[in-house]
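To start, I am sharing the structure in question, which I have written as structure tokens.
Here the complex is missing a single protein chain, while all its other protein chains stay put.
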């Protein structure tokens, strides 16, 4: 009998100076992988340092949540940055976070682009290649976490990087396996039971029920829960409980 | 017969985006240690990346020129930052530059605070200790470069870090071994012959003629030349030639 | 029989992009003067714009809450900026907020420095004069709000600007009329009854009971309530109710 396990990842350390977004410490008790903001869209150095210490204490993996340089837009606005500049920006963020992680007894274990960069590298060849190149320069064996079927994961795989596709516990899916756009109603699930059901089905059966009722196959090595919505912490706990109750072991992918 | 050698250090990579300060590449042909800006007072990631590549190509050592977070003030304004915040800010900058240096085949070989931070850690116990703590977290054997007799070098020594005191090729000295303040006339030497003479005397005799004529003992492991003044490149070349002509080998301290 | 009135001022608009600090709209129902962040320590343009619209709708006066350029430090760290630079920075912030206020049908009605700048101009001649000079350049009749007895208010008065001294509803006073430092225990009052009592006594009797029991005379044209502490909104409402119940009319000073 094989043990079934899954990783839960979440965006953390997204405050800046006096500002806070999420209850980082409480969420670190729930997830197994922490996508830590690296200072460009959020994440002042002291916050990064603290999140890394708390993550290491709990055995949570540290991932570099790299973003566009855009504090005012929280990294949620596409920027038409030249790939050569983006490569350097990503390498800079990777190194900065790694110093924080190492000083806390950990290390950067994976990378996951944030916000508009996450969306851009799903289809923008030049920017996706720039992020992949930065990872290869930093650490040629570093896993990348991203959207299944994205240009980013494809290029990372071609470059020999380990890739991990993620699924979303609280997002509605389309019949083609994509996500319902946030501009449409019903894009996010807020009912805890529905989120729990979707999470368990994703992990046990590798499938999800799309918004139109179709059943879609989704293979994922990690389950993403959100941190920046009201009730995010409660929903993350629901996902963890439901998975544990279903006999799934929660464990980082890396 | 022992060979006499000295290191020449210089601030480089101090542009930001479209802006430039110095002719980085030409100066890299002159110096043996490059104090590379790390993004807080200057130094966008691509510039950092490029300077690191060029430094490695020439065998020039890369130092982390860490500063206050103050692009508008070029790091030249004292900021009363809490030591715990400063420690994280310095660690962040060290990690970011190290990723750049390593991807270019080098590494961060030393640290030298910039501008107002350099001045602050000369006497401010809390901030000096914060920088030392950051270095110890990053790499407990990393050499620190600074002002002889400063609180910073003293604390670094107590922490077991290798310390290197620097002298200034083109600054006027006071009889007590300190520098003539930039607010006073004659603070900087612009006559190439005077700069050359002072440089050679500093290295050969470990002494300097102060502004009032007194001869002052100065022990230094590195000679600082400036990059941000008109004629800086020419003056740096004069220093290098004068030392070479005097039989001194130019070699990094580390 | 003369009517007794007082102004209540509060820091608002201190979010930045995705980040929020206070419940701006609810507080605008309580105060009569809004110190609106101008983008340097907090306050993105859209937030500024929104707060100005809401303030104008409620008849709340708009003040320029100018600060050091320091998002990472929330303007709470002293910066040794040259007075000529500070003058321009303050003028810039005044103009930016004024465009927001005017487009909402209002205007900038006063200025109050924020955080570390507020503290600095209490005693730093050069920086205080720079802020006063900026105000005179912007609008020679603009009232300034600040700490009674501060260098800032004195210089403003000498420059012919209307000055308004403020008292604090929820801060403990020393026998000399100064505030108990935030580093000491009991610096802030959190008991609603105590805050209400202090507020009413300040307005009705122009006096306050200091931490050591002494009764201190305090003449103030405005009462400051905080927005950035837990329970700030509730405390502000308590102050407003207590004053209204005591027959005091709440009205802007300007």
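Which chain is which? They are A, B and C, in the order written, and residues in each are numbered from 1.
By definition in this document, contacts are C-beta pairs under 8 Å (C-beta built on N, C-alpha and C of every residue); 3 or more make two chains touch, one makes a residue touch a chain.
Keep in mind that this is a model prediction, so the values were computed, not measured.
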{"item": "Residue of B:40, B:74, B:92 or B:138 touching the missing chain in the full complex", "value": "B:74"}
{"item": "Residue in contact with the excluded chain [from C:42, C:96 or C:220]", "value": "C:96"}
{"item": "Residue numbers in chain A that touch the chain omitted from display", "value": "69-70, 72-73, 77-82, 85, 116"}
{"item": "Chain C, residues in touch with the chain not shown (by the definition above)", "value": "39, 44-46, 48-49, 84-85, 88-89, 91-100, 102-103, 137-138"}
{"item": "Sites on chain B contacted by the missing partner chain, in the whole complex", "value": "15-21, 42, 44, 71-74, 76, 228"}
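Definition applied: only the chains that are shown with their structure count from here on.
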{"item": "Interface residue overlap between copies chain A and chain B, same or different (over half shared)", "value": "same"}
{"item": "Approximate Å spacing (C-alpha centroids) for the pair chain B, chain C", "value": "43"}
{"item": "Touching two or more other chains - residue numbers and ranges from chain C", "value": "72-73"}
